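Have a look at this one.
A single protein chain has been removed from this complex, and every other one stays in its place.
So that you can tell them apart, the chains are marked A, B and C in the order they are listed, and the count of residues begins at 1 in each.
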């Protein structure tokens, strides 16, 4: 059994990790921590787990005293880096769900996060945890930087086109729409029901941090740097991201060719489904699937790609468990029993 | 392996049965039928199952030719009875999710459903499939009448009080609120998004069919007949029923006594959780739990009970699988891996 | 022109007052105040008013220096009383939308609000501002205590029955369901989108403050005290309250008699609509109507009354403007141009 701890379990990512790991036949959830609610039971914070998961919440420091194989950090960016540093000489694997080690270098981080990075050396150790691009590296890594939710959908939607050098590198637009859980469990005006319900808006125009994460990963697939226009929007839904992606082929192509490109690219990747019709968010809700649809518009010579995920699963906790499976040499799909919940 | 068929899989109950049975380690889904969509793949009707469940939909008649252990009827009331009749001489068990065999006699059915019953003899064979009341009978039964969604929540909320003869039999009010999936997958004005969203209303006042189902089951626990005022409402949510139940003790009592009554009554029933705080619908969403909260108001001498379920799971497909487990001498919880999805 | 000020305009009640008063042909909105956002424009707080209402937000103290005819207090309970005290020797009318002066006496207030009242003398001056019960008194009053949202729907639903002495005084159950704006604009776990959306729960069982407000007003219509069981629930909607009310006749009656009772009671009250079918929340959304439906169940000898309002309009700002119309000897409907918005 893999002995696992979840650090920072009061948020949605934390509770989602517990939901998924609970059903993993090879995982034993040894410890769940929370600074703000320590001493309380996990189900006092997340009552859906009543009588199911009744762990007493520990202080994060307890992790250092326990025997563990893997620690999931479900912490805000800027906080996570200190924990990774503190765990430097431990033996367990770390899967960090924050943004602290996703980028290529501290300087890039500081540019886009407006924050000094306190553990630069972590960047050398960290592997970007998108299994569809970095499966082998993740298998070798003891520190996985779990991807952001928007980047997961955008990169999975764009990788086949970029790797095949099919599209104009400067003509990539990602118009993304996310459910509100992406904004976290904290009560703030942004997450007030009446600001979200029956409403819709764009935010973070031109400057959202996930832009650089998308660009860096795509640039890794291409001879020249990739530039992306990324615009996030806030949907009145709990879970789910749909990215509508516009690109331009730089040579003659066809719907059939592009479709084959995607099918081949993801042939060995069980969580990407190439769909024949545009996916809706509920098709993936609660599951680790990324549903991708691609079409070519010969009237405008543009490719339109749609990529849908559950931001808390493939965009966070599910991808983390997928990464753990890789680290521990298990089947990538091991333990994933939660089918999409629709409706 | 239990060879199972699902008859009538285009609705929500059908797709939910597939979602649950798919993860049951002892079940093999042999056949899925649909008259209106036969020949198509199951995932063409319910795209969330793409690449997961790709059975070709069969005509219902195919059931008679197949080797099966259990058949789930996910059909409208009035239709189901004909299938049960048609399957009379087969060897498989039947779990009927319609209302056709839930009541005590054809005459009662005809009274409340305004419809002639075409298979009166089925009533002798049928067992009311609420495991918390009829576990042993279900184990022996080859025809289970799976309870209605509202009755499941109301009966589970009221049974401890009625069986203990604690409350005035004529003073029972069930004010119930249900998500829209209870109205089925069919598009009609009632289910139009703009009639439901940001909206709320009562319906079926005084005359809803589930009234008699609740009354009959409760009367079975009591020396004298039980009368119930039942008022359903339509919530702008997909899944879930919350019943708020008002009763009056007929002797002195206390919160502690009542709470113990509930805990004892459900001590051996794994899917009823006696909660210490009022449950919300998302605490049970996607799961087979019925969350019950009870409190006593000494200012008014009333007991208030809250009972929450997912109408598609404990109120339909989950309860059906629970009944199947009993019929096939499995652990009652066998195969239930879906934890509540919240948020 | 009536010179009006709105004190405390950052909340929903404040913005709703502005929305309604803006269209009143006899009102001039002279001043809008906010302590937390003073100096900013009103539309910076409520962007829907961009280019329409651009008043600079003033400190509340400015009210004392201005020439005003009426001041609306859109403040939390416990805060309002201090303002009423401070305005003691002014000439303007006050319409207080908090709970501070709705009850009969400071002692009752302190019992149910767990708070010392700092301006006991205000109780002598205050009139309970439900025009359908106290129209004449409101016309004479310079301090109107605007009713609570739940009480408005419950009292309007029950008054005809209580005044006619038709029902058993100890057998009144109000099962009420409210949209989230009733919880205010402040971001807190209760108002987080993901706690509300696709969800539903009861709260404040046995002890909600509005219980006593309902009881006192109904007792004023009856020879003996009225006792009420009041249970509020939280709906995933922005606006609206539906109260489902159960009562028991204490003598023989009929649906026709009861219906006539309601029609007569509200014959001269333009904002109460006696409906022939159960109302839904969107039938009144954005408007000052209270839609009432009543039916008699001879099977159980119970009366069921449904009363629907928009909690921000008839349950708050609209009722306040209706009260202002009475105070200033205008038509009760004067200035109400906002028809129900459905969908």
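Operating definition for what follows: a residue touches a chain if its C-beta (ideal position, glycine included) is under 8 Å from a C-beta of that chain, and two chains touch if they have at least 3 such contacts.
Everything numeric here is computed off the predicted structure, so don't read it as measured data.
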In the complete assembly, which of A:94, A:235, A:258 or A:339 touches the absent chain? A:235
Of B:180, B:241 or B:258, the residue that touches the missing chain is B:180
Check each of A:164, A:221, A:261 or A:304 against the chain that is not shown and name the one that touches it. A:304
Write down which of C:147, C:232 or C:279 is the residue touching the left-out chain. C:279
Omitted-chain footprint on chain A covers residues 170, 173, 175, 177, 194-195, 197-203, 205-206, 227, 229, 231, 233, 235-240, 242, 244, 246, 278-282, 285, 295, 297, 299-300, 302, 304, 306, 343
Contact residues on chain C toward the hidden chain run 12, 15, 19, 22-23, 46-52, 181, 197-198, 238-239, 273, 275, 277, 279-280, 282-287, 291, 337-343
Where does chain B touch the missing chain, residue by residue? 12, 180-181, 185, 187-189, 191-198, 236-238
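Following the convention adopted for this analysis, only the chains that are shown with their structure count from here on.
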Counting C-beta pairs in contact, which chain pair ranks first? B-C
In whole angstrom, what separates the CA-based centres of chain A and chain C? 46
Dist(centroid_CA(chain A), centroid_CA(chain B)) in Å evaluates to 37
Taking each chain's mean CA coordinate, chain B and chain C are separated, in whole Å, by 39
Shared interface positions of chain A, touching two or more other chains: 12, 181, 197-198, 238
